[in-house]
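The next block holds one structure in the form of structure tokens; read it before the comments.
Every protein chain of the complex appears in place save one, which is left out.
Let's look at subunit A:
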Amino acid sequence: MKYTFWLLICCFCVTANAQHNPEQKAGSKLWEVFLSSRVALTNRIPLHYLGTKPADSLKASAQDTLERVLVRDLTLSGMFNLRLPNLPPDTSIGGQMEERMTYLEGEFASDSDSCRVSMLLRSQLTDESFWKENYDFRPERSRAVAHRISADVIRMMTGEPSVTQTRIAFIGYAGGIKEVFSTTFDGFELFKHTHEENTILSPAWSPDGTKIAFTSFLRDQADLYVLSLDEGSVTPLISAPGVDQAPDWSQDNQRIAFSSSADGNSEIYVCRIDGTEIRRLTYSWAIETSPSWSPTGHELAFTSDRLGRPQVFIMDADGANQRRLTTEGEYNDSPAWSPKGDLIAYVRRCDDGFQIFVTDPKGENHVKLTSGPGDNLGPTWSPDGLRIAFTSNRIGTKQIYTMDVFGHNEERLTNLRMSCSNPTWSPVLNVETEKSITTEQ
């Protein structure tokens, strides 16, 4: 049974491997450029996971959960050629047997109500451990601990941030009411953040992890609010006449871009995160909305229908130098700038419904990541820029899914009775922040 599990995981690794092969996207310069800045994806690190020992009969369930979640995290990261215990050497994976191997292993111990696992990384070359960490936890927290371990291992091995300590917030719709919910990045620990009994739209998680800005009709028309996650309090941000909506935080956590029709027509504005120093950036007769900051804060992508149909544009952060990003298709919308700045995801209306595309910031290469039947909307990036969460109605009701940046390895995040939409991916949350935002007020 256990052997079957590892075999399945291994097959998954192999498939993931093949799908990540840039050759499959022949003709796309996009991936060439993209991968050139991501050594961890092209030269995957050989890592042999040896498991945790000894098998703990009293806390077997906690140990099993920890191992499964850890292996899944490391696999989904896409950064390792992962070998698993109990399997014969497999030379088919990138000739990794020729390479230097790193071993990951752990010692498991428990007493009546707590567990301790000591994890270490050991180099095949020197046979010495170069990283060791003890994790003490209650058995029911084994999932969270596995995420912490995988985050630490990924940081040690690649220097990259890890998504394993992130959450994804979204709008849950039930009984005519839309509220903000979130789960862990892998769909566990559902938490309800708002209790406004109203319609809440377009949530945006702040880069420091402590707030979510959103649009709501709390005062009869669309205004902007900020939810403080640790206090659970909701404060108005922008309450101008007309529609105020579509907030997006700058990566330095200083400013929020949004759209407002306060001056009679939906335009892009920027304000400080306390709602002061409002500055108008666009002046056009058309609809301008859905701004998305570049990670440097020097540019903004946004939607405009100034040419008759919605298209994605880019401008400098002062509103200058407005230029068109999308030229194909008659409906392009919802830009989302990746955390590393090298890609912009957006939504295009296609023959098979609304689908998610990515392009470079010059708009030279466009790649379709999803396909119908069904609409795929609202892309949001993981903090490491390797996965995209989005809304899809492919099963009839709206649910949240994630996929890697190549459009593969889709995972369904939510499987709820209520319909789920408008995902926003949190930054990497430290243990204290995550605890404070998921504690009932």
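The rule is short, and it goes like this: a residue touches a chain if its C-beta (ideal position, glycine included) is under 8 Å from a C-beta of that chain, and two chains touch if they have at least 3 such contacts; residues count from 1.
Convention: contacts and distances are computed from a predicted model.
Not shown: a single chain whose UniProt protein name, out of "Aldehyde dehydrogenase", "2-oxoglutarate synthase subunit alpha", "Peptidoglycan-associated lipoprotein" or "ABC transporter ATP-binding protein", is "Peptidoglycan-associated lipoprotein". In the complete complex, the hidden chain is touched by one of A:Ala222, A:Ala301 or A:Val358, namely A:Ala222. Considering the whole complex, the residue from A:Met101, A:Met156, A:Ala240 or A:Ile287 that touches the absent chain is A:Ile287. Interface note: of A:Ser250, A:Thr282 or A:Thr303, the residue touching the hidden chain in the full complex is A:Thr303.
Note on the undisplayed chain: of the listed residues A:Leu76, A:Ala246 or A:Ala301, the one touching it is A:Ala246. Here the missing chain is touched by one residue of A:Phe354, A:Trp381, A:Phe406 or A:Trp425, and it is A:Phe354. Residues 178, 199, 201-202, 215, 217, 220-222, 242-243, 245-246, 259, 261, 264, 266, 287, 289-290, 303, 305, 309-310, 331, 333-334, 347, 349, 354, 375, 377-378, 421-422 of subunit A touch the missing chain (whole complex, contact as defined above).
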